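Can you keep this structure in mind? I'll have questions shortly.
Taken from a larger complex, these chains appear in their original positions, while the remainder are omitted.
As written, the chains take the letters A and B, and residue 1 is the first residue of each chain.
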């Protein structure tokens, strides 16, 4: 039987595991933020969710949209759209034997950019703060994809 | 050449593979559910999709939203938001050498909670059924993330 713990002794893979766990945990925090705004602002998407706030027609008035809730949801969806490519491409990149320092640079830039993107989206900070954060994360993922396709292409 | 089938002889990894395949297949079922309601209720998002139901203005009346379809779509998006972190964190957790019984407990609770979440969302069951299902899945993923960051952190 292969000793899987050996995989975790590879430094690049351990770094990938650490940064991925951090950024996925950050993404999960968006669900909590949505729930927080829905409850404090009484803004719901489902009739069964407002049942505790009144009966019949009285409860239905909480079935509405709210700028703040929609903003958090857009930030969450943008996370999904960008963290999913990082998850897949980053894993394969980590297994392709890059230099440790190059890999760390990629992972740190990506995680930093996505955390800054969330801050810029939720505050909100004026543009181009959010756009720059988006493009740094995007560029890092493409840089890893480019290295993979250049060195490992098998079609 | 490394014998990859050895990886599949690791019991924790095989359990991760089995539960992940099941929960991703369940998530894919949501697409079928959306298609089913769109076709039976004649509710479409694209003009080309209603072309078979009439010509010109007659077809355009099917470009609308529907409570049932929107409910399935919300359940699907919630699946994406929660299964993506499980996919990444669960993979890394499986490779970090946990006890088989602890790992099985995590995987079973997560898959059970997400299946119950879908049932609670689509029926719909009164709250807090869906909220509890959500938090069980969320807690399981955080528990795996915590173990990873505690034992393998490399920043």
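We adopt the following convention: a residue touches a chain if its C-beta (ideal position, glycine included) is under 8 Å from a C-beta of that chain, and two chains touch if they have at least 3 such contacts.
Just so it is clear, the structure is predicted and the values come from calculations on it, not from any experiment.
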item	value
Complete-assembly copy number [criterion: all chains share one sequence; 2 shown]	3
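Basically, only the chains that are shown with their structure count from here on.
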item	value
In the complex, chain B residues that touch chain A	6-7, 9-10, 12-13, 71, 74, 77, 80-82, 84-85, 87-89, 91-92, 94-97, 124-127, 130, 134, 138, 141-142, 145, 148-149, 152-155
Residues on chain A engaged by chain B in the complex (per definition of touch)	1-2, 4-5, 7-8, 11, 14-15, 17-22, 24-25, 27-28, 30-31, 45-49, 51-52, 76-77, 80, 83-84, 87, 91, 108
